[in-house]
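Okay, handing you the structure first.
Yeah, one chain of the complex is gone here, protein chain that is, but the others are all in their spots.
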Amino acid sequence: MPIAESEVAWVEETKLGLWEQLYIPALIDGLKTTLGHMISRKVTEQYPEQEPTMPLNYRGVHRLNRDAAGRVKCVACYMCATACPAHCIDIVAAPAPAEWQKDGREKYPETFVIDELRCIYCGMCEEACPVDAIELTTLYDLTGFSREQMVFDKEKLLSVFDTTTKAGTDPVRTQAGRLSVASEAPPGEPRP
Amino acid sequence: MPTFDLTITAIVIVGLIGGILGVCGYLTLGERKISAWMQDRIGPNRVGPGGLLQPLADGGKFFLKEEVIPDHVDKVFYLLAPAVAVGTALLALAVVPFGATTPPPDPVAMATPNAMATFEAQQKAYGESFNFVLAPGLDIGVLYLFALGSLAVYGVILAGWSANNKYSLLGSLRSSAQIVSYEIPLGMSVLGVFIIVGSLNPEKIIAWQAGAGAASDPVLSHIGLGSAWWFVLFQPLALLLFLASTYAEDSRLPFDLPEAEQELVGGYHTEYSSLKLGLMLLTEYIHLVASSFMVAVLFLGGWSLFGLESVSSDPIVAAVLKLLILCGKMVGLCVFAQLVRWTIPRFRFDQLMNLAWKVMIPLALLNLVAVIFVKQFGWSLLVLSGVNVLLFVGAGMLGARTRGTVTNPKRAVKKMPPGLPAGVTYAGR
Partner (left out) sequence: MPTVYVNDKPVEIGTKRLNCVQAAEIAGVFVPHYCWHEALSVVASCRMCLVEVGDLKDGKVTMQPKVLPGCQTPVKDGTVIVTGEYDKRDKALPTLPYDPGYTKTAPLGDRAKKSQADTLEGLLINHPLDCPVCDKAGECKLQDFSYKYGRSESRMVDVKNTPPNKPQLSSKITLFTDRCIMCTRCVRFTREISGTAELYVAGRGHHEEIDVFPGRPLENKLAGNVVDLCPVGALGSKDFLYKQRVWYLKTVDGVCNRCSTGCNTYTDTNKDIVYRIRARLNPQAQGHFICDEGRYGYHHANSGERFVRPVMKADGRFKPVAWSALLPQLKQEFADAVKANAKGVAAVLSPFLTAEEAFLLGSYFKSLSKDVRLVLGPVPVIGEDDTYPKNAKGEPVEPVKFTIRAEKAPNRIGVEAVLKQLQGDVIPFTSIAKESLSAMWFAGGYPDPSHLDALVPTDWKAPALLVAQDLLPTVMTASAKYILPATTGFEKDGTFVNHANYVQTFGRAARPPPEARTALQLAFDLLGRKGLVQPDAMRKELARAVPFFGALAPETRIALEVAGERGA
């Protein structure tokens, strides 16, 4: 689309005086800046030896959270897969096992696969999740030897939860985890 | 004429090329380190102590990388281009002094007593002296250098053309225009030096600056001051023009349009890989080294440094000192080029052309006229210093009077009414 003429602001060049026109003073000014930086403190992190601490809102590898009973929190609602702009989430839903249904769990993900290579780590899945089951951790050094290794299944994603909570790098951030909204019963209360 | 000995010459050639390549290698490290420091980083520090073996790793990598010759290239020219580029660059080093030099003796007038004997003695002394230059006593020295500098553009054009790639071609087109344009101020700015010295021989120019020249000057001969009469004193403007031109010739920032990564991927060497790419990159550093030597020789007194070169009477020590001084000046100039790289942003192509044709060439020409006047009327060279400063400030004032940069003169900025300008039709509307 061409830019509309009305959106174009015509500006005139800054008028330069003799001092600027001589160019050399400006060059010296510039050199002062660059030379100043040469002796200033360096910000480089020596990565493999010195590992950075990521802020909690860093968007790294996904994890699937567990509920209090250690079951996958996910209810297989496909909200994350729907929100995902990269189409990297593949879920196969199934009716939850009978003993789960006592707690009101009707549906659960039979398989839950994220292609970590396809993912763009935008965090939309986390935003979309109604039960805070999927979260992005601060794990940033994700590597693998093959494409297949980078396709994370449910067990792998749950193990990410286990390792990150055990290591304490990513505490569970939310207390919800039931299908409810704020206008309903307060969170934490067991489902009647 | 110094005694020609094949073995010694061969050793010197090998030593020089080896030395230059080593210097180039470490210049890359220096470039990366300086870039890093300027950006508050540390820079390469993994290979060897403090990253000192990085150039070896880089070189090794260039050797071991897969050599890709794309199908669509013109094979002959594609293979020829790096050879031409690096060959011309290395050939240029033949006349570049890199240490102590002795100028060939001037002819002796037959009228003088013992003319023959004096001449013989001078020739004998000259024959026994050792010159740190591959082809000593070449009277057209600098001219040869310019000639080879012009040839260097072939490497670029061949590479860009044979690669059969838009980016490469654009890069080489820009490059050829740029190099051809900047050869004029490059040559013209140093004409003054040649006129003053009366020779194109680099050894003679060094000798002039080391004291020989000042003797014949009406004012300077009275002041004395030994060896400090570098041309930078009389020709500061010429130095500036020459320096800028050499950056342009070497495609250094701010004149790196031939290979502007942000615009052209890699410029004319986009399609090169492995060692060929290495050669292409090496060429630029050889150019940088050679031009730094030339700036040091032409304007900064060559191997002379306020008498430091003659503190020892031991010829070996003196030779080493001179070598170190000249090489030190060269390295200093290279580092300066790298500092400038991160200080001045890249010129736009029109600015580049305007700078050459509308600023540098007229200034160089006026400077040349001034030198001719001084030479003709036998005035002191100090006049030239004043004239240089005047020219520089005058150019600045002229630029300021036009109320816009001279390199990019103010254009009429008209507030356009909204909508299409009258009489303009676009296809498809």
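For reference, chains read A and B in written order, and residue numbers begin at 1 within each chain.
The rule we apply is simple: a contact is a pair of C-beta atoms (placed from the backbone, for glycine too) under 8 Å apart; a residue touches a chain by one contact, two chains touch by 3 or more.
It should be emphasised that the depicted structure is a prediction, and the values quoted were computed from it without experimental measurement.
Trainee: Given that one chain is not shown, what are the shown chains it touches?
Mentor: By the stated touch criterion, the chain not on view contacts A.
Trainee: One chain isn't shown here. Among A:L22, A:C77, A:L139 or A:L157, which residue touches it?
Mentor: Spelled out, the listed residue whose C-beta touches the missing chain is A:C77.
Trainee: Among A:E106, A:E127 or A:D162, choose the residue that contacts the chain missing from this document, as touch is defined above.
Mentor: Reading the full complex, the residue touching the unseen chain is A:E106.
Trainee: Residue by residue, what part of chain A touches the chain that was omitted?
Mentor: The list for chain A reads 75-79, 82, 93-95, 101, 104, 106-107, 130-131, 179-181, 183-185, 191-192.
Definition applied: only the chains that are shown with their structure count from here on.
Trainee: Applying the document's contact rule, which stretches of chain B touch chain A when the two form their complex?
Mentor: Result: residues 34, 36-42, 240, 339-340, 342-344, 392-393, 395-397, 399-400, 403-406, 408, 410, 413-420 of chain B touch chain A.
Trainee: Using the touch definition from the top, list the residues of chain A that touch chain B in their complex.
Mentor: 4-6, 8, 10-13, 15-18, 20-24, 27, 30-31, 33-35, 37-44
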